[in-house]
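Encoded as structure tokens, here's the structure I'll be asking about.
Only a single protein chain was left out; the remaining protein chains are all shown in position.
For chain A:
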Amino acid sequence: MGEMEQLRKEAESLKDQITAARKAVQDTTLQEAAAGITVVGRVQLKTRKTLRGHLAKIYAMHWAVDANLCVSASQDGKLIVWDTITTNKVNAIPLKSSWVMTCAYAPSGNLVACGGLDNMCSIYNLKGKDGNVKVMRELAAHTGYLSCCRFLSDSEIITSSGDCTCVLWDIETGTQKTVFAGHQGDCMSLAVSPDFKFFISGACDFTAKLWDIREGVCRQTFGGHESDINAIGFFPNGNAVITGSDDATCKLYDLRADQELITYQDSSIMCGVTSLAPSLSGRLILAGYDDFNVNIWDSLKSERVGVLAGHDNRVSCIGVSADGMACCTGSWDSFLKIWN
């Protein structure tokens, strides 16, 4: 019992030192530094396409890197790959478990993955020889629901789970290469850095963690949120992290300064953030909320510069295409919308 107390004390002391180190470099705030910049003009995006076809709540979507394709997952037990320009369904993949919570598109465009209450990450090959889309691999080892997954390549994928861990898998062998443990609450979301060397995870312990993929360790932990972090993403330059939480705020943390730089909040926004995506330059942050809207924030000035209102139920997922041209939102109203 004494040893546990000692360890806790040591941890607390280290936390205090980290706080002190952060304060020591706080020679200004982002708001002060950006005081001379004018707020971005009002951003008015319109719905250009509505993707209809799902029969139940959509929980996740992910853009492909190359073409204007995206994949979406719904509680109707289907994974659909859409051509967003024509709104045609390129693939409609029936799933074994309808309680799906996440989906991902591989950078190569060859594979998609999904998972949910089945605690597994299922990999599907879109470019199979006979044209049929089949399960290529089922990655099973998590003891909690699969909340998010992201491909590093066709050979590796990272998953986050309700069992409080994230895992790096080798898809070929179906084995766990590295287990990233440290969160004290369900891991809800993850994002991979632009250089593929790190990834960040947001969890129900109100913190975000930066993990070194190769070394398997947590390099930095960020707190400040007052409730579950549901969404997380990298700023396009890879040096900052954006989080969205049930406390109705989004926060920007800088990796090199090791601290929160700014919070995006408004007293009239009461519902939690479900999803977020930065625009191509990072100047705008698009965040989906439980109140059916997407709010667009000027990332440097922390002001709301736009609203996307068009869904009849919660916005559950959002993504900006690789070329920054379009934003896709998915909702519990069973529709996906393309905006720009």
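In this text, a contact is a pair of C-beta atoms (placed from the backbone, for glycine too) under 8 Å apart; a residue touches a chain by one contact, two chains touch by 3 or more; residues count from 1.
One rule holds for everything that comes next: contacts and distances are computed from a predicted model.
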Have a look at "Origin recognition complex subunit 4", "Geranylgeranyl transferase type-2 subunit alpha", "Regulator of G-protein signaling 6-like" or "Vacuolar protein sorting-associated protein 26B" and point out the UniProt protein name belonging to the hidden chain. "Regulator of G-protein signaling 6-like"
Touching the hidden chain in the complete assembly: which of A:Leu51, A:Cys149 or A:Met188 does that? A:Met188
Contact with the hidden chain (one of A:Val90, A:Leu117 or A:Ala141): A:Leu117
Given A:Ile80, A:Ile93, A:Cys204 or A:Leu336, the correct residue touching the omitted chain is A:Cys204
Note that chain A touches the absent chain at residues 3-4, 7-8, 10-12, 14-19, 21-30, 33-34, 37, 40, 43, 45, 48, 85, 99, 101, 108, 117, 143-145, 147, 152-156, 162-163, 170, 172-173, 181-182, 184-186, 188, 194-196, 204-207, 214, 217-224, 227-228, 235-237, 239-240, 246-248, 254, 256-261, 263, 267-268, 270-272, 274, 279-284, 290-291, 293, 296, 299-300, 307, 309, 312-313, 323-327, 332, 338, 340
